[in-house]
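Below is one structure, written out as structure tokens; comments come after it.
A single protein chain has been omitted from the complex, and every remaining protein chain is retained in its original position.
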Amino acid sequence: MVGELSTSGVLRSIRLIIRDKSVVIGTIMLLSIGLLAVLAPYINIPYFNSMIFPRFSPPSPRNPLGTDHLGRDILARVLWGARISLAIGICAAGLASVIGIVLGSISGYFRSKVGTVIDGLINVFQVIPAFFLALVLLVIFGSSVYLLMLVIAITTWPMIARIMRAQVLSVKERLFVESAKAIGCGDLHILFKHVIPHAIPPALAYTILEIGAAIMMEAGLSYLGLGDPNYPSWGRMIYEGQPYIVSAPWISLIPGAFLVYTVIGVNLVGNGLLRIVNPKLAQR
Amino acid sequence: MGVYMVKTFTLRIAVLVTVMLITLPLFVVPYEVSAQTSTGSITCPYKGGTLIIIHMGDPKSFNPDAKADDPLYAIASNIFNKLVTLDVDYNVIPDLAESWEVSPDAKAFTFHLRKNVKWHDGTPFTCKDVKYTFEAMQKYKGVAYSNLKLDMLEGITCRDDYTAEFRFSDSNAPFLGFLAWYGTFVLPEHLYNKTEYTDWMDPNIPALSKPVGTGPFKFVEYVKGSHVTLEANKDYFAGAPCIGKLVFKIIPDAVAAMQSFLAGEGDVLGVTPPLSEIPRINSTEGVLVLARPMPSRYFMAYNMAQEKGRITLNKDVRFAIAYAINRTEIVEKAFSGYGFVAKGMYVPAIAWAYNPNTQPPSYNPAKAEEILDRLGYTKGPDGMRRLPDGRVLELKLVIWQGAQTEAMAQIIKENLRKIGIEVKIEVLELGAFQEKAYKDKDFDMSITNGFWGPDPHNMHMRFSSKGSHNLPGYVNPVTDDLLERAAKEPDLEKRKQLYWQAQEEFAKELPYFPLVDVVGFYISRTDWKGFYWELPGKVGINVYAQVWWAKGVTTTSLQPTQTTQTTQPTQTATTTPGGGLEQWLLPVVVVIVVLVLVALVLTRRRGT
Partner (left out) sequence: MIIAVSIIFFLVNLAPGNPIYFIAGDPVFLSPAVVEYYTKLWGLDKPLYERYFIYISNLFRGELGNSYRFGGPVAQVIMERIPLTLSLTITSNILAFIIGTFMGLRAARSFGKGLDSALTVTTFFFNSIPGFFLGILLMLTFGVHLRLFPVAGLMDLRNPKTGIMLYLDIAYHAFLPVLTLTLILLPAYFKTVRDSAVQQLGEDYVLTLRAVGMDERRIFNKHVFRNVILPPITLLAIRLGFSLAGAALIENVFGWPGMGRLLLDSIRERDYPVLMGIYFTIVVTIVVISIILDLIYGILDPRIKSRG
């Protein structure tokens, strides 16, 4: 069956992926950004915080993407920003997914007290509007790159947990699980070695989408001024360019464009994976 | 089938109606005529019109003395009066008090109040109102409580209806200055002093939401988040104002405020725009931008709290950091040139107390490097200096959130990076800043700004160990003593000497490093004249009593601006942003037609 984590399953999935055009496009987009991000320190661009250029210059040969209000080169900042924004997005989503997968699986598998408690936890966290909670946390503790990752992860794990839980619930009922139990395998052993690998694909696909959501959330939080001022994440750049939006729009619009580009890429890939995992939609 | 037809139909209608509702107002052109006749005395070349101020925020209430309420301040200045007030040069000028005497020991202040002043509801104003206001301030700890040293207030006596005497248990030299400044508006005793109210912020007090004052404008309405409307008080003691209505349009966001102003939706821009936009605003037709230095400055405080191993406790380090900071660059980049590299340890704008001989260090990065090398902070392979134990020399710079402070912090970070010091910026929003910076002192350096007037006693608050607002946590018995004595010294010349000495000490020790002296901007449309910044000595800050619509008088010399209906008191032509129906009539019609077509198409394929 499609969606299982077995070698043939994976290969089949990869074949499906390649056939899906949108996913290919998305992957290309992501790889391009990722490449730029990784290579940033080696390209010959000015230091992202050097203020040696004339302020507010529109894009020109010397500064291909223009300069900002302090005279810093925007191209350099955007490339470094790629590293920061991607790092925040990936780590936050990763963290959220780890928490979500673990808690979701436990709650799905153990219908006992533990399961109910975690259920309740998931419900509570779902009711709290994510953005709101993030706001309050950041206002309390100030802001830094690591804190942003943490905060975004804390507010977005419930979604993944729910998916995981639903998956585990259905996988749990399958025959091979029953047989494993009959043989006498321990619960935890069954959970980790058998149930989770079968239940995980939708959660993983969703995690990819979470990366996009995390990047957007970071942008939103930075837009309110809660980003990390020491690094030029894209959201932070949009925030800094806000007051000059009319006279020097490129300061905000360029990082915004990069952001949209990246999120589109992420969404294409994530959606593609989701489609593979839910085969019914791939038919007809 | 029938059910579905109905559903389609209703859906179709819903779409059409929504579309229509949304686009209909575009076809409407608003008109309003308001004419004012006034029995005048403030000379009014033209009477009538509505002046719109683009304002920074919602007032928290309409009691201007209970809490700090910056958004209320400008509004309250037009509804209420103080005993004395400050003009645009921060000089004390008379308001409700025509004249006053100060005892030689500065313990007793006698004010002679104006006669024939009426509250907006007709009740006469007397000394009883003054007595109530300040006693309430004392009892309920109004915002000016500590400034006015009301803890030392023994009592207020009304010798007669128009003479008020304040008695203090100790000498209160700065009293007049602070009395003219903030949170000292006189409130109507007959509306506030009732036994059924718990205090002066009791929600049952009608005057809290419909204020009654003695000022040039009466309260009309307040729509939260949108605007406050005032109308002229024809019985104002200085004469009826020339304009008919005064409206404060609330737009806190600097960019939106600027946009709104440029679009003609306001006549005075009361929100400071991004400084880089000033040239553009200035060159806009019909707009006038004036700049004046203010006794406000941005400064950097070093953490002076005693703790083992704290680097900023080393005077040489403090000087080295100061030498490394390029303040000219800060003025150019963070302030777009609209500011001054801070001069002296106190502000030049309060001229009598400013000591020109004590200047903070100027930009000299070579000297900074030399000092740091001498102290043993050698540079590592990455260019960053190391502490004796090998860790990178890293300092924490804490600021509160704002475009200006953040820009300054970035520049300082870069300046210091060049001499090998790593700076980690921490941005806190204002509330967290006040806790972490002021209370916990969790920083190596911190930048803040502040109003350093109207009296040099401000220095006591900021840098004396007993000061309520000592950001660096600075303790120095020498300056403490000088500032305490100066607060009690009635003789102006002796006070000045004491403050000069204090500044010398500050310049030697450098517990704080003044960065930029602020320039204040007055941005208005040339259609209007008579603003308080044009009339020093006559009108208090923020009071719009003397403003008149200059466009209405064709004989006065004005810049040639776009001609509109010249006799209408309200500028109807500039109301609709983008001026002119024709410009957007066509695209709008197209949009509507398209939407209608789309709706029809979608609904036609369905159901039937």
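In order of appearance the chains are A and B, and numbering begins at 1 in each one.
As a convention for this text, contacts are C-beta pairs under 8 Å (C-beta built on N, C-alpha and C of every residue); 3 or more make two chains touch, one makes a residue touch a chain.
Being a predicted model, the structure only gives us computed values, none of them experimental.
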Quiz item: Among the options B:127, B:247, B:278 or B:412, which residue touches the chain absent from this view?
Solution: B:247
Self-check item: Listed residues B:340, B:438 or B:533, member touching the removed chain
Solution: B:438
Quiz item: Which of these touches the unseen chain: A:98, A:139 or A:169?
Solution: A:139
Practice problem: Would you indicate which residue among B:146, B:359 or B:526 is in contact with the undisplayed chain? | Solution: B:146
Quiz item: What is the set of chain B residues that contact the non-displayed chain in the whole complex?
Solution: 1, 4, 11, 14-15, 18, 21-22, 24-26, 28, 30-32, 50, 52, 60-61, 66-70, 140-141, 143-147, 151, 182-183, 201, 203, 208, 223-227, 229, 247, 249-253, 256-257, 259-260, 263, 265, 429-436, 438-440, 450-451, 458, 461-462, 468-469, 570-572, 574-575, 577-578, 583-584, 587-588, 602, 605-607
Quiz item: Considering the entire assembly, which residues of chain A contact the chain that has been omitted?
Solution: 120, 124, 127-129, 131-133, 135-137, 139-140, 212, 216, 219-220, 223-224, 238, 242, 245-246, 249, 252-253, 256, 259-260, 263-264, 267-268, 271, 280-281, 283-284
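Here is the rule we go by: only the chains that are shown with their structure count from here on.
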Quiz item: Using CA atom averages as chain centres, what separation in Å is found between chain A and chain B?
Solution: 42
Self-check item: Contacting residues of chain B [partner chain A, same complex]
Solution: 254-255, 259, 274, 276-277, 280, 329, 333-334, 401, 403, 406-407, 409-411, 413-414, 417, 424-429, 431-432, 436
Exercise. Would you pull the chain A residues touching chain B in the complex into a rising list?
Key: 49-51, 55-56, 69-71, 139-140, 142-144, 225-226, 229-230, 240, 242-248
